[in-house]
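What follows is a single structure, written as structure tokens, with notes after it.
All protein chains but one are shown in place.
Take a look at chain A:
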Amino acid sequence: MSILEESVASLHTKIKNQEVTVAELVEASFARIREVDADVKAFLTLNEDRALEQAEKLDKQIQNGGEVPFLFGMPAGIKDNIITQDLRTTCASQLLANFDPVHNATVMDKLGESETVTVGKLNMDEFAMGSSTENSGVQETRNPWNTEYVPGGSSGGSAASVAAGEVLFSLGSDTGGSIRQPASYCGVVGLKPTYGRVSRYGLVAFASSLDQIGPLTRSVEDNAYVLQQIAGHSENDSTSADVEVPNYLEALGKEVKGLKIGVPSEYIGEGVDEGVKQRVLEALKVLEEQGAVWEEVSLPHSKYAVAAYYLIASSEASANLARFDGVRYGVRDENAKDLVEMYKETRSKGFGEEVKRRIMLGTFALSAGYYDAYYKKAQQVRTLIRRDFEKVFADYDVIVGPTAPTTAFKLGEQLDDPLTMYANDILTIPVNLAGIPAISVPCGFSDSMPVGLQIIAKPFAEETIYTVAHAFEQATEHHKARPEL
């Protein structure tokens, strides 16, 4: 068994007691990448020289009796839309193919405080727009459970790298399901925190009112350790919430007896695969056996969430991606005669199809004469979707359902029709529109591919999510399954 199969807590103790060196851990990570990444293709950029140098420095620190915080020396992969100082950050876009950030995202500084080791940058759908990582402008990442299948997206590299045992944890970002859906498809644990729980400073913005950074790990406990390190207010993101960060580890091991679970009928009804539905019902039974109670509830506006989301997210994206104009960074088209032509050629050659499609949709929805009919209407529907959740949370502690209506699909299978692809996020999007937290945890297999159980809670109730997810995980063996690569 590779040393990277162990938990954060176990490795922390071993590093502290000098039973394992950071160098061994980091070398194991690169060895695994060399072994499997030609098949998985999770990484866009490797940070090997600097990571090994840092490992050597950290091992010296330990020998000299230095402090060993949690996550110290742990090899991590970072989604390529989170900026890393002097380490190439491309958002998997040809437009940013040569971009080397001059500062760090807040989450990178926070990981730096505990001396996490960044192993490399992970593939994604270009600018986080997609549900399969096939929209990457660089390469197609494969699902470690079957390399003919997609890993999900947009944080496909983040999920695949953890599932393949290349890193101990990764960071992803979730705008409409981009952490939870790939976590579900790859059989790992992925959390989208409450909007504002984690600073977005240095996350290349897609849809600013929806984006949130979160951890992907192999266990709920590991997940809590990573969130603990990255959560909190930062002055550089005025939308990061000034709300105290609790001790998430204390939420683990608590009982779920008497916990009230709402199961939306819309989440287990039409359009959800039978195998997925069965795994979720089995999971509910596991929680029931521990004293939780569940009842069917309704989120009546769920079916409108996808339409509202694509209008809102694309509108915000059309504004956010205006900055990629070839002036201050990026790959500029050199043949243009004047400034406007330079903008147009740079953007048309640098952006992929899906990114252009969404910029066009967003620009249209915000343009004169259409704003009220599309953008404002979508924002009003967003209010109705929030109210649906508020009503259920008045009577229930958590909402539980599948993370995605199906398991992973084959590469190329859905690429031709944007609307089919958008439907993969039907169960994750409402959570982003409401700004609330949700996790995906492995709950078994259907047709040999992993199924994810989604647990949703009130704003800033990540502790409740961890309590329920941990209780479920500890009562089952699903999280111990590993793909054969």
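The definition used in the following text is that a contact is a pair of C-beta atoms (placed from the backbone, for glycine too) under 8 Å apart; a residue touches a chain by one contact, two chains touch by 3 or more; residues count from 1.
Here, contacts and distances are computed from a predicted model.
Comparing "Peptide/nickel transport system permease protein", "Aspartyl/glutamyl-tRNA(Asn/Gln) amidotransferase subunit C", "ABC transporter ATP-binding protein" or "Sarcosine oxidase subunit alpha" against the UniProt entry of the hidden chain yields the protein name "Aspartyl/glutamyl-tRNA(Asn/Gln) amidotransferase subunit C". Considering A:Lys14, A:Arg50, A:Lys254 or A:Lys356, the position touching the chain not shown turns out to be A:Lys356 (whole complex). Screening A:Lys16, A:Arg50, A:Lys254 or A:Arg332 for touch with the missing chain picks out A:Arg332.
When the whole complex is considered, the residue among A:Lys16, A:Arg50, A:His103 or A:Lys254 that touches the unshown chain is A:His103.
Looking at chain A, the residues touching the absent chain are 98-100, 102-103, 195-196, 209, 235, 238-239, 241, 301, 304, 307-308, 310-311, 318, 322, 325-332, 336-345, 347-348, 351, 356-357, 359-361, 363-364, 367, 374, 376-384, 386, 418-419, 433-435, 459.
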